[in-house]
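Omission of a single protein chain aside, the complex is shown with its protein chains in their original locations.
To keep things simple, chains are lettered A, B, C and D as they appear, and every chain counts its residues starting from 1.
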Amino acid sequence: MAQPQLQPRDQAVPLKVKQEEVVSPWKDAWRTLRKNKLALVGFGIILFFIAVAVLAPWIAPYPYDEGKLVMKNKPPSEEHWFGTDYNGRDVFSRVIYGAQISLWVGTFSVIGSVLAGTLLGLMAGYYGRWIDTIISRIFDIMLAFPSILLAIAVVAILGPSLQNALIAIAIINIPTFGRLVRARVLSLKEEEFVMAARAIGMKDSRIIMQHILPNSLAPIIVTGTMGIATAIIEAAALGFLGLGAQAPEPEWGKMLADSRQYIQKAPWTVIFPGLSIMLTVLGFNLIGDGLRDALDPRMKS
Amino acid sequence: MAEDLLIVKNLKKYYPITGGVLGGEVGVVKAVDDVSFTVKSGETLGLVGESGCGKSTTGRSLLRLIEPTSGAINFDGIDVMSLSTDAMRKMRRDMQIVFQDPFASLNPRHNIEKILEEPLIVHGLGSSAERKKRVQEMLEIVGLSSYHASRYPHQFSGGQRQRIGIARALMLKPKLIVADEPVSALDVSIQSQVLNLMQDLQREFGLTYLFIAHDLSVVRHISDRVGVMYLGRIVELTTSSQLYSNPLHPYTKALLSAVPSPDPDAVRERVILQGDVPSPAKPPSGCTFHTRCPHVTEECRTVRPEFMDAGDGHFVACHLYKS
Amino acid sequence: MSHPVLQIENLQTHFFTDRGQIPAVDGVTITVQKGEVVGIVGESGCGKSVTSLSVMKLVPNPPGKIVGGSIKFKGEDLVSVDEKRMRDIRGNEIAMIFQEPMTSLNPVFTIGDQIGESVRLHTKASKKEARARAIEMLKKVGIPRAEAIVDEYPHQLSGGMRQRVMIAMAMACNPELLIADEPTTALDVTIQAQILDLMRQLNREADTAILLITHDLGVVAEMCHRVVVMYAGNVIEQGDVRTILKSPKHPYTIGLLNSLPKLEGSQERLYSIPGNVPIPGSLTVGCRFAPRCDKVSDRCRSEMPELKVVGDNHLSRCWLTE
Amino acid sequence: ASTPTTQAPAEQPKTETPAPAAEPAKTGPKQLIVGRGADTKGLDPITQTDGETFKVTENVMDTLIGFADGSTELAPSLAEKWEVSPDGLVYTLTLRSGVKFHDGTDFNAEAVKYNFERWSDKSHPQHSPEGFEYYISQFGGYKGDANHVIKSVEAVDPTTVKFTLTRPLAPFLANLAMSPFAIGSPEALKKDVKKFNEHPIGTGPFKFVEWKRNDTITLEKNPDYWSKGYPKLDKLVFKVIPENTARLTALASGEIDLMDGLNTDDMPAVKDNKDLQLFLRPTNNIGYIGFNVEKKPLDNPKVREAIAYAINKPEIVTAFFDGVGQPAVNPMPKTMWGHNNDIKDREFNLDKAKQLLAEAGHPNGFKIKFWAMPVPRPYMPEGVKIAEAIQQDLKKIGIDAEIVTMEWATYLEKTRLGEQEMFMLGWTGDNGDPDNFLAVLLDKNSIGSNNYTRWANDEASQLMMKAQSTPVQAEREKLYKQVQEIIFKDVPMVPLAHSTPALAGKANIVDYNPHPKGTESLEKVDFK
Partner (left out) sequence: MALLAYSIRRILMLIPVLVGMSIIVFSIIRAIPGDPALTILGEKATPQAIADIREALGLNNPWYIQYFDYMKNILSGNLGESLQTNAPISDEIMPYLAATTELTIVSMLIAVFIGVNAGILSAWKQNSWFDYCAMLIALVGVSMPIFWLGLMEQWVFAQELKWLPSVGRDNSRNPVEAITHFNILDTMIAGRWDQLWEVIKHLILPGIALGTIPMAIIARITRSSMLEVMRADYVRTARAKGLAQFWVVYKHALKNAMIPVLTVIGLQTGLLLGGAVLTETIFGWPGVGRYIVTAIGNRDYPVIQSGILVIATIFVLINLLVDLLYAYIDPRIKYR
């Protein structure tokens, strides 16, 4: 039913011949990210630690839980690059195995907080009213506690162990993500494309899945990355207080705590685990920074 | 083309203002305050007014994207206000909306194909292949190419995005399209492209438009009839030629005279209104325009003028034209 | 016509971004005489704002940089003066108002502070004198209750009022040149009429030259003595307002005028210029308008035309006008 | 008394001694500042069980019978001499005359009677609703309880008190010497028993002056003290500095004069510092690895013995007790009478351990939970680290020990309830009697209180019961040696070490004799 008077429409076809390639927002972000040197350094650090964690059984020269008491607190040497600890164990090997623990706890606690936080945030933000009031109040209450105290309390209930530290960290970080998602949902709800989705008769559930969630993902990813960094520090802090990993697990924070009394006699037992924590956390923070710059809609023209 | 597709009666939308110690409701913003009009099948009804006068609120209330406070909306013989949420969703197949900001109204994370396909999926229309085909066709219809389908909104210019917005509205073959300032964000040369497209589509698909804009020349160009809004109310409603050649309401007159003309020879009487538009949270008593009206009388301050026919379907709400 | 306040000659302001060098302004020539109102029109992104910011030397640097041409203000080339001298000129001899009255005033300082700051900066006025001057200026731009408003914050005012404040601030030091970058675009028509009226009045009373940037040809017709039409970083046509609006020579100007829906016009189809507004820097050879021009020839695609005199006080950049 | 029962589950930063700061010139009154890890909880000693309390109260209040300096030999105190009837049921004490309480009232037999009535009679107006823990445990309960051992306390004349018991109780005199049974002023107690807990009044060498909670407790010289020439000091201050390292830093910089809780790692530094001197408290404790004999496979003595063979005592003691501890063989201090020196300890022998495991039916070992102490104690300074070291060796004989820790109170509660499998704990003696170790730790009647191994050996229990009611020490000694043999053979626990807690003080402190029971009065301490 083409009609001749419709001809002017063709005018809109761009005259540019060179065909522009399809760039999805994610791809676009990835490109920006690749140009960010610091973020790449961050990726480098994290990939390094992941590799170390995965390859630990092959690269660690000694088992992490066996040492000779006679070899107690020996300084770095050819056999023991990072020296030995109070039980005569190889610090280097323990630091290597420690990477497994920190990455595991950091990642999975954040996944937990993100899942729970997103669900609660979505409910609060999208349905509003009393659901919002209840959820927001709970977040307020949780945030009014100093988070480390809350974590200590949770671990105290569950009993000190790595797994429980993970759960505690996941719990205390729920409000962070919940609030983020809620705020995001509230602003997205007012966006015209959500209005447009409603205008074509879309159901709430589909709007949430297709429009709200994908558009909340970027900040969640950024905060999540930074959250891993925080979670690693929190796990180390719990380990430091004796509430996280248990002996002989080579958790970095616990290694610090166990060796702190030897700091003058055997500083290597304190320096290396601490440096490892800092580097890993720095890595995630660098990536987080880079992601924020890459994903921040305000940066886009 | 005589039957009324849309009949709106006494539409009101009040937004609550909260505040005070307990955060309770301390007042209302009368965004739309008792608006009535009809849109005939196949025509374009224009709605003009300055920013904040309630144009968008009116448009969105019609689709119940905003839940109206009160009033009656009859669309194609159906009482829209009484529909359940679910029935309303289905109803929206027949009434669509095009937004002002072509970027904000497209999900930046979906590509064009997905955006255009979505209405069909939502209403369970066609198989996947059929839907893809429809998308291709629709892209051609609005003057884009099928190879655009896989691109994302940020890869388009403003005019192209608005074409996509229009295409999405057309996917369900609606009867009525509410166009909420579809060209305000566009450059002049692009604006004319979109206006032409909309006119072509109307002819092709027999569409009915409610065309919202603040640019009087645009409204004049595209509309059959025009309503002028001021502070939540329609103050004048008539055919576009009548409105421009013989405006009755003092506000319409001022508005028309304020539009700068690119013709250096045009000699027009200038009415420069004093002051600003009052806040819809505290609308003036009586005729809401009385604070700025050059012809204000005592009656204007106290009595709200009726919106009535001054002859020939030329409706006006002003005490000057009491029969 | 002997005292040009401002002479912009072949100005080139480029942005150096990671996507390459963007010639946002690429060969702009404009002259503003004393007391004259010159309009710059053009579609969004054509370089109007960058041109005006270049005059103020306020182009964000990095990434922006004036890479060529000269800007003579009363004979002094602003491109080469130092920052200190520029500070003396800004707000004092050349003042500027911006498009967004909503965001152009600092939300955390009172109106009086902000106007007074300008006064105190360029005169030796005391705080009290500055305040008095601020009130005086507010009254001049038609703000009621000036004595009270002076102590209020920007958010307490409406858009139109804020734009008046901006104008008051700009005029406080009696500048010789006022650059107004789309001063009414964000305002409603009835308010726009008020502001334009005010500006006309100021131009007449203070004999301040105005460089008025807009994309609305109607505003140009009502305000300006002369018009400069820009397209993609270039000036493509320039002349008296009557000449440009009544008998334009450049196909773009012609197209632009034709695509305007007329208030008193018919329901006829509008003319429309095909294609899109180009992204600056996307075309490097030939006439920038060539891809959208309906009178395009091969020459247009390969060679950039010069800005040539085509009539009395009328310049155009098109091969057709040869 | 023993170690403090609660202490922040604190980490203990340890450092070498920082350089000594210039010592403030000592002029005027002689003042001794004692740094310690935690504050006193209350100053009415009968209500308390914790060492931090007795550290202070022993200086303010005297007991009827005392201990000789630095040993658990009994010595006269408020009672100048005593007699026991041959059947061991009547004890007659002759009190010192002319002694006055700090409030000026007289100390006499009535005062003693009053104190015992207050302690033993639940209906006594000054009895505390929270109870007197030590009274119950040392004297078998309150008046009217089946096991209550004191039938009567009589004030025969002002300087004579007669105790009549329901049955012989061998450690009776040693019990009277325990710090909680210090005699307080009846007048002060009657006036305000609550206030007494804040402001104790006794007959001791120092008078109470001031208590700033969690900071300092100040005492001043009692010029009228019955022991002529004492105390030497004019002022005695107890100052709380929770961290061991911090305390040492404070000592080195001259902020305090004496401190307890010296980390073993810091000992060499103290020795090397000529401004400081090291004090070792005679050992009176045992740290042990226990087995919950009710849990499989620990119910099998062979398995327990196998583990005993797999614990490298000498190395652990060297590594963690660093010269201030000695490997333990029996669950009581070597220095105490009754210790069986004939028992030869098992040597560290993994092959033997493996063989025993195989005999017990576990040739490939097993998995087990090993509970490690979360807090440092004198008898177990680094619970978890020691556990880790043991774990390493157990792994070699196929036993996969998972180290479990929890917060201290929970640890105590759960081990008391018998939830543990293999665990570690210890004990510090309250008086100089073997009964206070063997019966407390391993008598079947102590299951549910301090017998955490839940080892119920009838033969051993009978022997202990007999020893408790035999007044003749030589006979008791024999019985206890027999008990130790049974224990050694059946291995309900592996005694790990006896430690000598280390203290540090300024070099010019003289006549300070740390007492094995953990606390002492400082009347004799002086500056050079």
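Some notes on this structure:
Basically, a contact is a pair of C-beta atoms (placed from the backbone, for glycine too) under 8 Å apart; a residue touches a chain by one contact, two chains touch by 3 or more.
Keep in mind that this is a model prediction, so the values were computed, not measured.
Of the candidate positions A:Ala53, A:Ala237 or A:Leu295, contact with the hidden chain is made by A:Ala237. Only one residue in the set D:Ala155, D:Val209 or D:Ala246 touches the chain that does not appear here, and it is D:Ala246. With the whole complex as reference, residues 2, 4-6, 8-11, 13, 15-16, 18-19, 24, 33, 35, 39, 41-42, 49-50, 129-131, 133, 136-137, 197, 212-216, 239, 241-243, 245-246, 249-250, 253-256, 406-410, 412-414, 416, 425, 448-450 of chain D touch the missing chain. The chain not shown here touches chain A at positions 137-138, 140-141, 144-149, 152-154, 156-157, 159, 229, 233, 236-237, 240-241, 253, 256-257, 260, 263-264, 267, 270-271, 274, 277-279, 281-282, 285-286, 289. Residues of chain C that touch the chain left out of the display are 56, 58, 62, 86-92, 95-96, 98, 100, 103-109, 117-118, 121-122, 153, 155, 166, 169.
In this text, only the chains that are shown with their structure count from here on.
Work out the mean CA point of chain B and of chain C, and you get 32 Å between them. Looking at chain B, residues 159-160, 193, 196 sit in touch with two or more other chains.
Taken residue by residue, chain C touches two or more other chains at 269, 272, 274, 276, 292, whereas all remaining positions touch fewer. By the touch criterion given at the top, residues 43-44, 158, 160-161, 188-194, 196-197, 215-222, 241-242, 245-246, 255-257, 259-265, 267, 269-274, 276-277, 292 of chain C touch chain B in their complex. Contacts from chain A toward chain B in the complex involve residues 1, 3, 5-6, 8-14, 19-20, 22-26, 28, 191-193, 195-203, 206, 210-211, 214-215, 297, 300. Those residues of chain D that touch chain A in the shared complex are 9, 11-16, 245, 263, 265, 312, 315-316, 318-319, 372, 374, 384-385, 387-389, 391-392, 395, 403-407, 410.
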